[in-house]
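Of the protein chains in this complex, one is absent; all others appear in place.
Up next, subunit A:
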Amino acid sequence: MSIWKTKQGTVPLLDDPTVEIEMFRWSRRPDLHLDIIQHRVQTGQISQLDLDLAVTLSNARFLTERQLRLLYSRAIKGHKLGTRLRVLQQNGWLEGWKLKSEDHETEYVWSVGIAAKNFLSYSLGMPDVPNPLHMASSITQQLFYPTLNEIRIQLLKRGLIEKEKFLFHPFLSNDLESPHAVFQLDTPAGKMDFIVERLNQGQNPLRFLKRKQSSYRKYFSNNGSLPKFFQDSDQSVLVWSISTEEGIDQIVSSYSNFEQEFMQLFLVGEFIDQFRHSWRVAKHLEGNQAEIQKFDMDFMKD
């Protein structure tokens, strides 16, 4: 399978199997003792904004610097945020990575650092704060988080969801592996759960799709519907998050068993800015062809 490209002929940075990733280094070992971190919070060396950044990153797992600048554009100027992120990285509060590729400008990805993890978990008592050591050890497999967070940001920006209605790795059923994410939308057809599975081209997406689809099919045949996470939802939709339309074509055309027993949509990353128009439905045709059609989410704002 060749590398999926966008309409402009570029490879999306966060889905580029050849992307070069470099972790930001510490110039000296930061002080990670909880007493020191608490002292810094009390004395304001770690400000409310820094705390807010850490909580945001803890909920989002990973965000690109561009996403952070957008989210905090009201609180702090972009370049000042950039400088602050790097200061916090040196203090172990955040971890940063530099992503380089031929097609794109350098992008930076941020997550919580050990100091923030310790403070949020042990001083604030927040549950499920990601462990930066685990994330750093498998960074290439974690780059789907910013892409799924982009969906989250688009939904929030358009006022389509409340912030607690988007979750990573929710537990759906004993018979199913947790999906990458789930969110609930209030559609004209009632409240719906959107179960999101991410297809990364660096991690054998076809095999992943076959495996996941087979487990959802099995669940559907046993229960007559897809699982729901939010109890007040009327039904669920399976969403395959993919970086480009070319990716849909390659996957669906090469998988003759791709059928729509239950509703399956593709959410294409390259059109995410026009959120309403970034949804697709696909069908496998004879002769290893794929038919891709736009799916207009007309209740969403442009």
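Definition applied: contacts are C-beta pairs under 8 Å (C-beta built on N, C-alpha and C of every residue); 3 or more make two chains touch, one makes a residue touch a chain; residues count from 1.
Here is the rule we use: contacts and distances are computed from a predicted model.
*Asks:* Refer to UniProt and select, among "Glutamyl-tRNA(Gln) amidotransferase subunit A", "NADH-quinone oxidoreductase subunit N", "Probable adenylyltransferase/sulfurtransferase MoeZ" or "S1 motif domain-containing protein", the name of the complex member that is left out.
*Replies:* "S1 motif domain-containing protein"
*Asks:* For the full complex, which residue in A:R84, A:R152 or A:K228 touches the chain that was left out?
*Replies:* Candidates A:R84, A:R152 or A:K228; residue touching the omitted chain: A:R152.
*Asks:* Looking at A:W4, A:F119 or A:F194, which makes contact with the chain not pictured?
*Replies:* Of the candidates A:W4, A:F119 or A:F194, A:F119 is in touch with the missing chain.
*Asks:* Considering the complete complex, identify which of A:N59, A:Q89, A:Q184 or A:Q201 is in touch with the unshown chain.
*Replies:* Residue touching the absent chain, from the options given: A:N59.
*Asks:* Out of A:V41, A:I76, A:I139 or A:M263, point to the residue that touches the absent chain in the complete complex.
*Replies:* A:V41
*Asks:* Write the list of subunit A residues that the hidden chain touches.
*Replies:* Spelled out for subunit A, the touching residues are 31-41, 48, 51-52, 54-56, 58-60, 71-72, 118-119, 121-126, 131, 149, 152-153, 156, 163, 166.
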